[in-house]
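With one protein chain held back, the other chains of the complex are shown just where they sit.
Labels run A, B and C following the written order; every chain starts at residue 1.
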Amino acid sequence: MKHVTYSLTVRGYELDSFGHVNNAVYLNYSETALWNFFKTNGLLSAITGEGLFPVVLESTQRYIHELRLMDEVRIDTELSCTSGIVRYKHTMTNETTGLVACRVSGKLAYVNKERIICDVPDAVKELLEKNDDED
Amino acid sequence: MKHVTYSLTVRGYELDSFGHVNNAVYLNYSETALWNFFKTNGLLSAITGEGLFPVVLESTQRYIHELRLMDEVRIDTELSCTSGIVRYKHTMTNETTGLVACRVSGKLAYVNKERIICDVPDAVKELLEKNDDED
Amino acid sequence: MKHVTYSLTVRGYELDSFGHVNNAVYLNYSETALWNFFKTNGLLSAITGEGLFPVVLESTQRYIHELRLMDEVRIDTELSCTSGIVRYKHTMTNETTGLVACRVSGKLAYVNKERIICDVPDAVKELLEKNDDED
Partner (left out) sequence: MKHVTYSLTVRGYELDSFGHVNNAVYLNYSETALWNFFKTNGLLSAITGEGLFPVVLESTQRYIHELRLMDEVRIDTELSCTSGIVRYKHTMTNETTGLVACRVSGKLAYVNKERIICDVPDAVKELLEKNDDED
């Protein structure tokens, strides 16, 4: 299991007419945090190359406290990999207020061009099976 | 419990670089189907007026078959209301292929300007407590 | 030159915190109207096939009257093709109020996988060079 952190600032156009971040935008944040994890670990080709690409199979979001314009958000992520599935849990914390804004848990798998689920690429598997303290 | 149906066509900009509808866009579809339900039942003020507005508390999406450019999507929705919570389930079916693309289940509540959860407006409650055949 | 019309309804998540359609969303509408034109003329492969795809080179939007939740929008489009460039002008009218919401004028070209500008596909060119009354 791996733990990683990603930070971002809420952008104006991500707010809806209720003046807070729209519920769908949290999935944009989730995806951004995941892709950043792959990038910082030299696994960007695991997203864009090799004829395999990751697809989200399932996601659950629990919206706890709203996010507003320019709020600073810290996303703490736990990632693991078992049986061909990458599991992730994000805790999105509003650094401006200290409150947890949203919890996301999801699963992704790798598919090929024919949309058939394949095994997780070895480089991703090895990274996720390694514990944090083995880095 | 109420059953309603809404249809839309996949738009080009909703696709991501994998050539299919991005996972976050399904929440846009979910919201659009819900708002349309409120509108067609004369309850748009239940979204924009009265000082109360609906917020999503929780949503789970199971992504089953991808959607692609210009696919026709039918969204069948079940809505109910208990204990101050509106529950909804969408089945999003790709009319172009006949396959279920995604199942969404979620909960929303009504909050006031101070972001305190309030009771569901009576007009919404009455509508959702009525069975379809009572219309 | 061709004239076409496309209609859509403003969706809730397209509003920003000012309660009106965000300026970027008008480009989503522009793209949707164009792709729909290609589709209804049997030229969808001109978007997704043949190794050529259309890219926007330039766009100007004049925002005149805001659009709000559930407004019905009619997009009247003029399309022409000269010197390897497709030119388009959209007039987006709010059917709910009768007011012009936005005027968009833009240019697109076709590029290949190497991102080199190529000639407009013959099927597109023929369609756009034909006058409306020749259909």
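The rule is simple: contacts are C-beta pairs under 8 Å (C-beta built on N, C-alpha and C of every residue); 3 or more make two chains touch, one makes a residue touch a chain.
Not measured: the values here are computed from a predicted model.
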item: Selected residue (touches chain absent from view) among B:Ala24, B:Leu57 or B:Ile75; value: B:Ala24
item: Of A:Lys39, A:Arg115 or A:Lys130, the residue in touch with the unshown chain; value: A:Lys39
item: Subunit B residues touching the omitted chain (full complex); value: 12-13, 15-19, 22, 24, 69
item: Interface with the unshown chain - residue positions in subunit C; value: 17-18, 22-25, 27-28, 31, 48, 53, 55-63, 66, 115
item: Contacts of subunit A with the absent chain, listed as residue ranges; value: 11-13, 28, 31-32, 35, 39, 44, 47-48, 69-70
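To be clear about the criterion, only the chains that are shown with their structure count from here on.
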item: Superposition rotation for subunit A onto subunit B, Cα-based, multiple of 5°; value: 180
item: Copies subunit A and subunit C touch via same or different residues, half shared test; value: same
item: Distance between chain centroids, defined by C-alpha means - subunit A, subunit B (Å); value: 24
item: Centre distance in Å when subunit A and subunit C are each reduced to the mean of their C-alpha atoms; value: 33
item: Residue numbers of subunit A (touch at least two other chains); value: 17-18, 22, 24
